[in-house]
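The complex appears here minus one protein chain, its other protein chains still in place.
Which chain is which? They are A and B, in the order written, and residues in each are numbered from 1.
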Amino acid sequence: MSLVIKDLCARVKDGADILKGISLEIPKGQVHAVMGPNGSGKSTLSKVLCGHPDYEVTGGTAELDGQDLFSMSVDERSRAGLFLAFQYPVEVPGVTNANFLRAALQARLPQGETVDAVAFYKELRAKMKQLGMDAKFTARAVNEGFSGGEKKRNDILQMLMLQPSYAILDETDSGLDVDALRIVSDGVNAMRAPFRSFMVITHYKRLLDYIRPDVVHVLYRGRIVRTGGFELVERIEQEGFDFLKD
Amino acid sequence: MHASDHSTPQLPNRLCEDWRFGAPHRHAAALAQLMQGGTRRGSITVEGADDALGDWHVDDVRSIGSDALLALHQAAEGVGLYLQHDYAEPISITCETDGVFTPAVHIVARAGVHARIIERHICRGEHSAMVCARRIVAEDGAQISVELQEEGCGTSRVLNITDITARGACVRHLTTHANHEWAREETTAEALGNTADIQLFSANRLEGSQMLDQHTRQLHSNRGCASNLLYKNVLDGRATAVFAGNIYVAPGAHDTDAYQSNRNMLLSENATVHSLPGLEILADRVRCSHGSASAPMDAEQLFYLLSRGIPRHQAQLLVADGFLNDVFTRFRGE
Partner (left out) sequence: MADVPFQPDTRGEFSYPENHKFDAGYGLTEETIDYICDAKGEPDWLRRFRKDALKKFHELPMPYHWAPEGIRDVDFDAIRYYLSHGVPPRKSWDDVPDDVKRTFERLGVPEQERAFLAGVDAQYDSETAYNNMREELSKQGVIFVNSTEGLKEHEDVFRPWFGKVIPVGDNKFSALNHAAFSGGSFIYVPKGVKLKQPLQAYFRINSESMGQFERTLIIADEGAELMYMEGCTAPKFDSATLHSGVVELVALKGAKIQYVTVQNWATNVYNLVIQRGLAMEDAEIRWIDCNLGSKLTMKYPAVVLQGRRARGEVVSISLARDGQDQDTGARMIHAAPETTSNIVAKSISIGKGRASYRGEVNVLKGTPGCRNNTECDALLINADSRTDTYPAITVNGNASAVQHEASVSQVDEEMLFYMQQRGLTRAQAMSLAVNGFINDLVNEFPMEYSVELRRLIDLEMEDSIG
């Protein structure tokens, strides 16, 4: 069981090609880091996998536990176990965090079953506490008026609640101070399990010091140009991405 | 803004500035016919306060283009509330009809009174109609909130002519419409005294071929008052929404704060919005702005919900509800 991407090509709708043939496999239980300079296609990769309407796939395949990802709608992919922690989580005015999460959980239940409100709130409060979030956030609209760090935390809260089998973290470390970074990383690490895998997209080593990856990929100009272990992270930290230019 | 020169008001036609969009004059003609024709029937019930019987009148209610309809109204039944002390519990007023009904609602809040009124207008019968003349007066320091819920039966028509006067008082007013074929609101709100604060809200979901025709005037005659308006609609199907608002700051009404915002979310290719937010400023040191935005549902918001596994239809409902919830939150002052 794994997330398998083969020769994936994608572009901005009616625009430039961004992904130019990406292949990688993330088996269950592993954490893969994807690093690369700005504009290399990291965020595009995450959005394409989730089915963002601004992008179109021009070639290649992606399978989630053997299911064709690209034949599924955005919400079907989510319910199939794919989760994206957004680089810039979206504000949804007027929809409270609690209602939002309940709707998302409800959508995962078989027809006829409903979310148990008491259990839901109990779990929600516990997870919020784990992430150091104030209980009053439940009644606030999703991400509305949140600081950058609060939004990131809120996305991780959703991940803890929805328990995906494949989670993509898109630059979750940006905008987080050291304390918040540790709290968020602890939350992610607590979820690491043999039946779950992660794709951690980042520029920096500091997040990967907390969330140690099993495999590291380097994305450059729409292609994966290096795959290796933690030594790649250390090289990038010392030399930057310049060595890729050769 | 120009009053008719004729002594007997004429029924609205297409050339009237206030009856310009979405061919509403044919509904006006239909309402006039209904009022001239059959008997009027309906009921008014009040809970939580005493009806100060006989102490209501709506003769001088200011309309926005419907003087002729108001002349036909001849309120046969009405309710007059004279609020002299605080009310801890909400007062409820219900007007109901299965035919043609022309009630009058007159609420006077004396100085310093705090009260909350929930007013429901229900049209049950096929092609039923209600024309309601409403007057709300709040004296010095009073704080009242009035929530008007309009419920129709799909083929009903309603016209609410509302005249609010806040004299150094705070009035919050919210309207919601559900399921009328045609609904028109004419809301005149005048801020008097030096500290009056008027807050006008409306939140509506329109679908099918429903039409909502809303006209507002925020009148600032004295200095130092505030008024605020937020009207939001979500439109689906072949629904049409008209918003024609005006803020008038009279000469000498300096230091006025007046805001007006009309936001529409269009969900269908056949939905139509006409938005006319107007300002007329004749005073000094005025802080005044208006905005109007009409747009589809935000694609990024929708994507965010979808990415969490919420099915598309439900995600759209959530985003649309969220768009309107904002109005309720502000009405409650949160």
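The rule is simple: a residue touches a chain if its C-beta (ideal position, glycine included) is under 8 Å from a C-beta of that chain, and two chains touch if they have at least 3 such contacts.
From a predicted model like this one, the values you see are computed outputs, not experimental measurements.
Colleague: Name every displayed chain that the left-out chain is in contact with.
Modeller: If we consider the entire complex, the absent chain touches B.
Colleague: Can you tell me which of B:T97, B:N264 or B:N325 touches the chain that was removed from the display?
Modeller: Once the missing chain is taken into account, the touching residue is B:N264.
Colleague: Could you tell which one of B:Q33, B:T195 or B:T272 touches the chain left off the display?
Modeller: Here the residue in touch with the unshown chain is B:T272.
Colleague: Which is it among B:D50, B:E126 or B:E280 that touches the chain not included here?
Modeller: Residue touching the chain left out of view: B:E280.
Colleague: May I ask which residue of B:G38, B:G154, B:G208 or B:P251 touches the chain that does not appear here?
Modeller: Checking each option in B:G38, B:G154, B:G208 or B:P251, the one touching the absent chain turns out to be B:P251.
Colleague: For chain B, which residues touch the unseen chain?
Modeller: Against the missing chain, chain B presents residues 15, 17, 20-21, 251, 254, 264, 266-297.
Everything that follows uses one rule, which is that only the chains that are shown with their structure count from here on.
Colleague: What residues on chain B touch chain A, complex-wise?
Modeller: 299-301, 303-312, 314-315, 318-319, 321-326, 329
Colleague: Where on chain A does chain B make contact in their complex?
Modeller: Going through chain A, the ones touching chain B are 50-53, 73-75, 77-79, 83-84, 86, 89-95, 99-100, 103-104, 107-108, 141-142, 158, 162.
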